[in-house]
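A single protein chain has been omitted from the complex, and every remaining protein chain is retained in its original position.
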Amino acid sequence: MSDIILETSDLTKEFKGFTAVDAVNLRVQRGHIHALLGPNGAGKTTCFNLLTKFLTPTRGRIVFAGHDITGETSAQIARRGVIRSFQISAVFPHLTVLENVRIGLQRFTGTSFHFWKGLTGLKTLDAKVLALLELVDLRDMAQLKAADLPYGRKRALEIATTMAMEPQLMLLDEPTQGMGHEDVDRVTALIKRVAEGRTVLMVEHNMKVVASIADRITVLARGAVLAEGDYATVSKHPAVLEAYMGTEATELQGAH
Amino acid sequence: MNPKLIGYAALFVGIALLPALGAYPIFVMKVLCYALFACAFNLLVGFTGLLSFGHAAFLGTAAYVCGHALKVWGLPTPVGLVVGALAAAGVGLVFGLLAIRRSGIYFSMITLALAQMLYFFFLQAPFTGGEDGLQSVPRGSFLGLDLSSDLTLYYVVLGIFIAAFWLIYRIVHSPFGQVLTSIRENEARATSLGYDTAHFKLLAFVLSAGLAGLAGATKTLTLGFATLTDAIWTTSGLVILMTLVGGMGTLVGPMVGALVIIALENKIGDAGKWLADTTGVAWFNGLGESVSLVTGLIFIVCVLAFRRGLVGEAMALWDKRRPAAAR
Amino acid sequence: QVSGDVIKIGIITDLSGLYADIDGQGGVEAIKMAIADMKGMAAGKKIEFLFADHQNKADVASAKAREWMDTQGLDLLIGGTNSGANIAMAKVAAEKKRVFISIGAASARLTNEDCTPYTVHYAYDTVALANGTGNAVVKSGGKSWYFLTADYAFGHSLQADTTAVVQKAGGKIVGSVKHPLSASDFSSFLLQAQGSGAQILGLANAGGDTINSIKAANEFGITKTMKLAGLLMFINDVHSLGLKATEGMYLTDGWYWNQNAESRAWSRRFFDKMKRMPSMLQAADYSSVTHYLKAVEATKTDDADKVLAKMKATKVNDFFAKNGEIGPDGRHRYDMYLMQVKSPKESTEPWDYYKVVQTIPAAEAYTKLADSKCPIVKK
Amino acid sequence: MTELFGIPLPALLGQLLLGLVNGSFYAMLSLGLAVIFGMLNIINFAHGALYMMGAFLAWMGMDLLGLNYWVMLGLAPLLVGALGIVIERTMLQWLYKLDHLYGLLLTFGITLVIEGVFRSFYGVSGQPYSVPEQLQGATNLGFMILPNYRAWVVVASLVVCLAVWALIEKTSLGAKLRAGTENPKLVQAFGINVPAMVTLTYAGGVALAAFAGVLAAPILQVSALMGSNLIIVVFAVVVIGGMGSILGSIVTGLGLGIIEGLTKVFYPEASNTVVFVVMAIVLLVRPAGLFGKEK
Partner (left out) sequence: MATPALEIHNLHAWYGESHILHGINLSVQPGQVVTLLGRNGAGRTTTLRAILGLTGARKGSIKIHGEEAIGLPTHRIAQLGIGYCPEERGIFASLTAEENLRLPPPLKSRRGKVMSEAEIYAMFPNLAERRHSPGTRLSGGEQQMLAVARILRTGADILLLDEISEGLAPVIVQALARMIRALKAQGFTIVMVEQNFRFAAPLADHFVVIEHGEVVLSFPAAELAAHQAQLDELLSV
């Protein structure tokens, strides 16, 4: 109970009179895989955008690891160890797979403003990058341009880049969206593996994934928290059944 | 050694030999100045995706400041050049702070607006000499070399160019350059990895402005004057054209573009005369007064047929043939 | 002794921009006529001719000039329009010790602060324009002036020069408004001028700006209460405005095609080639090149110093100028004329636009040698 | 007499009215530019040259064929529109998916060619064109004398602007056009003939420019370069209004005319620069222009 890594209080976002996120109080416990569920348009992605300051909250406070980060910029928040992925895959298409990951690691070297230095200094990072790529089965593709990867592999690359940042808190927005079965299973396993020792907050529609790895679930609907608890509790919650999973939920789960 | 570097070295040795091969040194120097200007511009647009429509402001600022420093303050030539470049970088910093958070066409427009305001200042300020320009800037000497000889000046200018080009190459292939590339490719992602993209863009902007300034200062030194033409918006347009014609985002492209455009400006009349003499068609004689018409046609052809610029297209051709050969 | 066994003449002017009509291709043609009239030879050597467009960029002009002198052995450089370009070319010519004749520059700086031993300023300058129009207008009763001035160096000096002349003649300046070059619309400035209650509106601008000012002045009925004085107008401007809009205006010109039989004869030849009548600049192109070639003929050399000495020692006497003299400051002093634009009824043929109201003697038209700021003039 | 900042009030009113007249030119030209940008995603740099062509056609109609102002007011936009169709079909249509830069560059090239052609035939000093008989003379408004022709210009351009605005914002045609720029293939898959629509839009946009050109012919010098000074200002108007915003360009055009008019009184030298000052301030405060939608 004591170890809350992320806490929002009264977090609200209004777009021209439309409230996309409505007084959300979210508490994410350190070490958990925490899933954010909700029907389309519930405000999940918006929530992520608020947490990482890609959008400015209309109201409310965000506290991360004891610091109030409400007033910080996206980059500052990222440097605190909150790293996100995007709903639509976000890689650097014309860089190689290796360079994609190295860009992240490079930040720690403190040389990022050194325009007079060569790239040799960065080569020392390559071993670490390759180890990370190994983890997501991308090692063979290290020299390919990211743009040439199949979709599922791009998502894996994105996760690898995120991991390279040694995040305390990873925010994953629908990591399995648009993937075939094999990829879904691989990525699920991967998330489970990388979640060890850190905290993950993820949005996911695939109930099979959620059921198998989430420690805790928050369900949003119309911007507000509808229910919270573990999978068993939430999936039986009548309001959730009505608003999200629907009556045929049991029939559909795992259909993907 | 890197084959690319060997290529560049060969290129510069070639340029160094040009006067011996009968090229007119002042013309080549002018091309070099514009080439540097275009390379500086390309550093910004090609590697950060920020299209400045106000780069003439930096060229002009440095041209006037360097000219004033050499002529009125009587500073030594190298100091004058540095002062000019620094002044441009300073203006770049101000422009950058104001513009850098805007993107796309709005970034272009705000740089244009700021540059026009600066142009107005140059027009009004007495030290620029209005449309008559700041004339008879002395060449002085450079580290003991007397610059009054065109040839000496030529090698000094070439040296400046190579140094600046090396710096640009360095910037592109540096940790900083890597971050710039990632910002251009996907800014949101770069931010989410913890990079303050605005700071990186600002530094790129200032570097580009400073290098453009170096080009302007060198140009003043070469030609002996600075005029409003250096600071007017059409010059900002010109450098965009050079970069596009040569190939945006390639290192050599802007140099080629500068050569093409400057040659067009200076040589088309001669070309017309030559055509008229060899073909006997008198109409070609009129080509000299139709620079803009011919330029217009070239742009149309470029946009319709050589979109990646001359160098860009050549590289694409090369890339296409190589894997075929390898297979 | 002729360098390279050929006499090389080149003109660098605006062939495509704002000032392309007053000199431009017509100027090129005029020089070709001058060369043809010498049968293509001088001092027994062939004459070759080059021309280039400076696009109103001083750097293009000076680079071209330098290149021609370095690589082509150019002997005579003719500077067309644009003061900035001309000053830049003058510097190059002085450095390379070649003859430079500036035709189209308005700035009097060429024979003052920026004079060189190798520069000849052959046609008008702002001082002459001011002396002509300013004096004449005040004498004919236009005592109070308001200026509409282009906010550019030539506009400023035109205004300053005219102001001096007007005040000396007993007139007074009521006010002035500076407008940016190529302003979008002049009605607003004109309204301010009208509000001043001055009798004379001095247009210290040029080209399109002058044309648009006059158009608007007519439209707003300002011509009913004020008289316009065009300080820098060419016949081409009158042509594009039409006589209805310009009737009765005063302006100063160094030459008019229809001023006498000699000028008419030459102009008709020019018209056959260009389909329009020559401007003062185009006539000056012909006259100056001829004057140069005759000096070469006489000295049998193309050495700049010798030829220049000869040019300065010989008076210019042709259809362009009578008893014109080139002073040590390089200023060609010759009679200027105050013109008045004819009414449509008075005009008998196309391009018949002016009547000569008054001749301004060479001695009065230009900066007196004694007042020259040219450092090489011995005082 | 009442004064404001040292200027008599009536005189100031007069200046404001003149500003409005100029503003209506800006509005009409920037409207065409905004329509083309909004629908085709092309920054039509050739707008100034086509405006110049409108004015020139008016003069040529008079000079060569004896056609009067009113005939040419209808005919010139049609002719320029037809040229627009040719330009769009042969060149612009290949550029829609590319960066704005290419459209800008191509239309810049077209500008140079059109201007070059007119210059080589007619020189640069311009052609005389007078105010049509019906509109000669001026009306005394008390605080100033307004030439009838200028009054006509304001009325004509305001009517045209409103009509175009209504067409695009209030009809389904406008929605189709906007969608067509984003994803032409999909719009076409809904059964809409997108290529034809786009061509006609371009033709319509440049016809507006030509219309403005004919309106300008009696008051400005009809010369090959008359458009090149204007284009950058008009372009700025479009940006200040918010790229592609129809209403924005109309309002900004008029507003800028007035601001410029006031500048001509208080700091005349800066009257060509004030537009950039306004642009810089607006963009600093509102990054997507006055009426633009932020991404």
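Labels A, B, C and D are assigned to the chains in the order they are written; within every chain, residues are numbered from 1.
Keep in mind that, in the parts below, a residue touches a chain if its C-beta (ideal position, glycine included) is under 8 Å from a C-beta of that chain, and two chains touch if they have at least 3 such contacts.
These figures come from a predicted structure and were not determined experimentally.
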Shown chains touched by the chain that is not drawn here: A, D
Which residue of D:L65, D:L78 or D:A189 touches the chain not shown here: D:A189
Candidate in contact with the missing chain, chosen from A:Q87, A:Q168 or A:S212: A:Q87
Interface residues of chain D (partner: the chain not displayed): 172, 175-176, 178-179, 181-183, 185-194, 293
Missing-chain contacts mapped onto chain A: 15-16, 18, 38-42, 45, 87, 151, 174, 177-178, 180-182, 205, 207, 242-249, 251-252, 255-256
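Just so we're on the same page, only the chains that are shown with their structure count from here on.
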Set of chains whose contacts include both chain D and chain B: C
Touching both chain A and chain C (chains): B
Chain nearest the overall Cα centroid: B
Geometric centre distance via CA averages, chain B-chain A, whole Å: 43
Averaged-CA centre spacing for the pair chain D and chain A, given as whole angstrom: 49
Averaged-CA centre spacing for the pair chain D and chain C, given as whole angstrom: 36
Where chain C touches two or more other chains at once, by residue number: 16, 20, 24, 151
Multi-chain contact residues (two or more partners), chain D: 116, 269-270, 273
Every chain pair meeting the contact rule: A-B, B-C, B-D, C-D
Sites on chain B touched by chain A in the complex: 167, 170-171, 173-179, 181-182, 185-186, 188-197, 199-200, 203, 207
Chain B residues touching chain C - in the complex, by the definition given at the top: 24, 26-27, 30, 123-124, 129-133, 135-136, 150, 219, 223-225, 227-230, 265-266, 269, 286, 288-292
Chain D contact footprint on chain B (complex, rising order): 51, 98, 101-102, 104-106, 109-110, 112-114, 116-117, 119-120, 124, 233, 237, 240-241, 244, 286, 289-290, 292-293, 295-300, 302-304, 307
